[in-house]
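All remarks here apply to the structure that follows.
The other protein chains are all here in position, but one chain of the complex has been omitted.
Labels run A, B and C following the written order; every chain starts at residue 1.
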Amino acid sequence: MSELEHDEVSRETPESDQIASPSRRTFLKGVAGAGAAVSLISKGAWANGEIGFWAKDLPNDKLTEMFRTIVRIRWHERTMVDKMITDPKYRGYNHFYAGQEAVATGVCAALNNKGPFDQLDLVYSTHRPTGHAIAKGVDMKKMAAENDFRATGLNGGYAGEMHLSDKSCGFIGADGMIGPGHVIATGSAFAFRARGSKQVSVVFGGDGTYATPHFHAALNNAALLQLPFIYVLENNLYHQYAHYSYSCPMKDIADAARTYRIPGVVVDGQDVFQVYNAAKTAVDRARAGEGPTLIEAKTYRYYNHWGAPGAEAGQLGAFGYDPLAISSFRPEREVRAWMQRDPVDICRNTLINWGVLTRAQADEIEAAAKKEAIEAFAWADQQPFCKPEDGLKNVFVEGVVPARQFG
Amino acid sequence: MSELEHDEVSRETPESDQIASPSRRTFLKGVAGAGAAVSLISKGAWANGEIGFWAKDLPNDKLTEMFRTIVRIRWHERTMVDKMITDPKYRGYNHFYAGQEAVATGVCAALNNKGPFDQLDLVYSTHRPTGHAIAKGVDMKKMAAENDFRATGLNGGYAGEMHLSDKSCGFIGADGMIGPGHVIATGSAFAFRARGSKQVSVVFGGDGTYATPHFHAALNNAALLQLPFIYVLENNLYHQYAHYSYSCPMKDIADAARTYRIPGVVVDGQDVFQVYNAAKTAVDRARAGEGPTLIEAKTYRYYNHWGAPGAEAGQLGAFGYDPLAISSFRPEREVRAWMQRDPVDICRNTLINWGVLTRAQADEIEAAAKKEAIEAFAWADQQPFCKPEDGLKNVFVEGVVPARQFG
Amino acid sequence: MAKKSWMYAVLEAVQYEMRQDKNMIWIFELTPPVASTPGLPVINLEKEFGRKRVVNTGIDENWMASCVLGAGLAGSKAVTYIPYQGNCMCFQVIQNHAGKLRSMTGGVASMPIVFLLEMTGQTPGFAGQHSDYEIDTYYAHIPGVKTVVPSTPTDAKGMMAAAIRDPNPVCYLYPAGLREMMEDVPNEQFTTPLDKAAVRTTGSDITIVGSGGGMPEVLKATEALQKQGMKVEAIDLRSLKPMDTETLVKSVQKTKHLLTVDQSYYTLCPGAEVIARVAENVRGARFKRVAFPDAPPPASPEMFLWMRPNADHIVAAAKKLVG
Partner (left out) sequence: MAKKSWMYAVLEAVQYEMRQDKNMIWIFELTPPVASTPGLPVINLEKEFGRKRVVNTGIDENWMASCVLGAGLAGSKAVTYIPYQGNCMCFQVIQNHAGKLRSMTGGVASMPIVFLLEMTGQTPGFAGQHSDYEIDTYYAHIPGVKTVVPSTPTDAKGMMAAAIRDPNPVCYLYPAGLREMMEDVPNEQFTTPLDKAAVRTTGSDITIVGSGGGMPEVLKATEALQKQGMKVEAIDLRSLKPMDTETLVKSVQKTKHLLTVDQSYYTLCPGAEVIARVAENVRGARFKRVAFPDAPPPASPEMFLWMRPNADHIVAAAKKLVG
């Protein structure tokens, strides 16, 4: 592939550059030349990781799997961006997750994602679901088809990105509303406790969820009933066009856990192993009947709030850290600073430092991830569109509802 | 009046007994023989009062007014109880406030209750409003007529007890729902801030309000916008048939204020002067633009959750601490213990100790309050019923809506 | 068969299902799941099934409904009893989540759940929020939930059993004004369909359609009219969504006169839908609605009772329509 030869980006670990596609170049500029910083920071993160010790004890294949998941999410993102820019027929939109991959990956690595439904841990996701979905085990091909509204997509074309779901791996799914999912997730936890199951119910949510009335409801009831419930608050500093300080009086949202007499843990959301450690502790607590945990993962999204098909850089609805959006709300320096602590790099460097992976192995994994993503979108492209009249299905379990649009 | 001669209750201050009516005897048994304890406790409360110093500096007539308000509320309650038991034609119901009088009185004494509407402090009340109403300055006669659904009642017979309101003194009014009023009240505070007014918006609410999603919404937004808003949480330990520990993980609900970075004050709700001190501090803060305060007043209601007309002791919907209700949720010892710290007695004894009132003066005030209450209910009895067709009015400011019940 | 109140009949159905399915959940707030009737055992779900399955919560009806939805999504049958004060606190989660999740997930979501939503309409003096009867319309407009409103203890039992067994979310409206109604109800479990209206009397002069809290007055009026020689076909809707168009249309094809009766506010009351469906399908019929005016119920009993449709109103309206 030609991009391998024309790579312009200079990094400390040149091998890994070879899989950077031209379409990611602008995006990578933020990280460019920051290789040294990255490895320093990842050392720091590793040192930190010694405190929460779970990850260090994991077998190599489990650790490798976490790296694989992170790069699969990243390559899903990048491939989708490419599709949006280059394929005028592509119709999917996305709320991008690039920059936050370590959160979904670290949390889901601590969960049970395979087996019969009544033994799976459940994940409730948000309007920004594709990273969570991949981490939980959703099939990338089917998801890509769903995001382009194909009849053979994950949800038959009914869902689109904001409602992706997959019962087979316990991914209860995306929800386009901010707030309600958190409360609904406590209901699953309630059911687990009622039936004496060891399952746990996990909800992801942004810093925007703090101000919703649902924040209080979810945590208070989960705390009172000691439910096996984990609230993973991904604090990426912004909800749409406002900094979280506009809606939250605290620096650490996790502080709010005090009121509910439950653990409130702040974790470095860029370091998958720290996220894993916090999640593992919370999951163990939950399974032991000791109740809920609030985990606040400090993280950052690289792209805009969302990306629309046919988007152009510099316009709202585009991706990439476009100058317009940055100047209106996210300072460019802030974006660049966070990119220096890229979750892909941190994970990669940590595993190399730990001797779990060689650089070559890491590159191989990343190349495979890229291939998988490209193939997934290519497969999706071949899938049939929905039949209009199927819109009358899936209202109730049985039958169809009558058409009413014709009078 | 014959009850003056047949009084059986023995108390330290016999003069005050003379106004106990036979219908209150059972009720007073809890307080009987506890005179000594009461005065000790009230000394303790006074000592405490030294810390919050505002009340001590008040002129005598203001302090006397507070005592007058407390006994007016108490006698309103007692007279209503009498009506319910003795007058088969009486239709009013009530959520009684006896035992909690010091909270409404102390808070409203710190507010501006007279003058043009745009200078009044506003009070939002609950399903348990009559004490708040009297303390805010609502006319007792008109309220009594409203509670019996008379056309000349405070709200023309549209409101009944659960929606009493009186703009003329800033009593925005009762609200039968638990939760929403708190959020709505922040809206008034928002309006004050927007127009640069010094008014404050006060909401009363029970311990039951803590678990509502509205608790978070009201406090978080008020804190973020530094609104002149005061949340007076009357913790009477129960919401309907459940102890507050069923819905709140904290002993002091005021602790929740931490999350919002605002003062959370616990105050002895039986001592009107301590309540006043806390309220005055909060009002001063609010007027100075320093934002909201959460005041938790520890208090207790003597009667059941509510009283219905024609009630009989020992049945649900009755008042008095009926044995049935106590055994099902409120331990008799708990009720008796709280009655030892009666807000009427504490206020009375404090003012006598302070030399503000003589016993004779206190008795006179109480006798006048009793007379007022009896006259208010007598006046209400004479008022006309509503005209059925007026039900079509007051839907919009203008006109009537069409009748639809006749086809 | 034994004389049972509405609530006894309902809890009997619930108790049976909870014994069959040890994962099934019941969430309540004010109203303990307890009922008794002479000669039969006291039902106390909390005692029988324990506090892990039967929970009394804080004042947060949105949590109650959301909890039941989450339990359903996790594969458990669940019911919540929402007191009338909170019957719109939980509106959004039912409208925007429970109602849409089957569609939005392409049929994947599991929701074997029941929202038992108490409505009032019954109490003079309580005013506005505590005497209103209006949620039938709000909940019946939502797609993806079945919305039913039984009006007798027997239907209450049969439809609760059916609702629990139905894999779709069901909004089961309980008009609290029927609390004291007693009737003979079978002791054994049975189900009543969630999509069929009940023809309570057959007749050829006029069709009178009501539901829920309004049915007792419809039947009283029907009796009075029949005594006066009018042949009334009285229909109890029972299910608001899906609505049993066929039964309605058939009846009015015969009677050519349709009178609807609602305790709900006039504008967009269930009767509006009944009339519209029939008017789309039957030519030349005559139509009239009796409903609560578009006004919140005032406290005063004089005003409230004058405004709430009763048998006299119905009798007069029927005569006017037919005469």
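FYI, contacts are C-beta pairs under 8 Å (C-beta built on N, C-alpha and C of every residue); 3 or more make two chains touch, one makes a residue touch a chain.
Since we're looking at a predicted model, the values are computed, not measured.
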TODO: Sort through B:172, B:202, B:308 or B:380 and give me the one touching the missing partner chain.
DONE: B:172
TODO: May I ask which residue of C:37, C:57 or C:103 touches the chain that does not appear here?
DONE: C:103
Task: Among C:199, C:272 or C:316, the residue in touch with the chain that has been omitted - done: C:272
Task: Residue of A:54, A:210 or A:231 in touch with the missing chain, whole complex considered - done: A:210
- [ ] Could you please point out the chain C residues that touch the chain left off the display?
- [x] 88-89, 91-92, 95-96, 99-101, 103-104, 127-129, 132, 134, 137-138, 140-144, 240-243, 264-265, 267-273, 275-276, 279-280, 283-284, 286-289, 293-296, 298-299
TODO: Identify the residues of chain A touching the omitted chain, counting contacts across the whole complex.
DONE: 91-93, 149, 151, 157-160, 162-163, 175-179, 208-213, 239-242, 246-248, 385-392, 394-395, 401-407
Task: Residue numbers in chain B that touch the chain omitted from display - done: 117-118, 122, 153-159, 163, 165-167, 172-173, 175, 177, 180, 183-196, 199, 201, 213-214, 217-218, 220-221, 224-225, 393-397, 401
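As a working rule, only the chains that are shown with their structure count from here on.
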Open item on the list: Just the number, please: Cα centre separation of chain B and chain C in whole Å.
Closed with: 37
Task: For chain A paired with chain B, centre-to-centre distance based on mean C-alpha positions, whole Å - done: 51
Task: Residues within chain C bordering two or more other chains - done: 57-58, 60, 62-63
Open item on the list: For chain A, give me the residues that contact two or more of the other chains.
Closed with: 213-214, 217, 220-221, 224
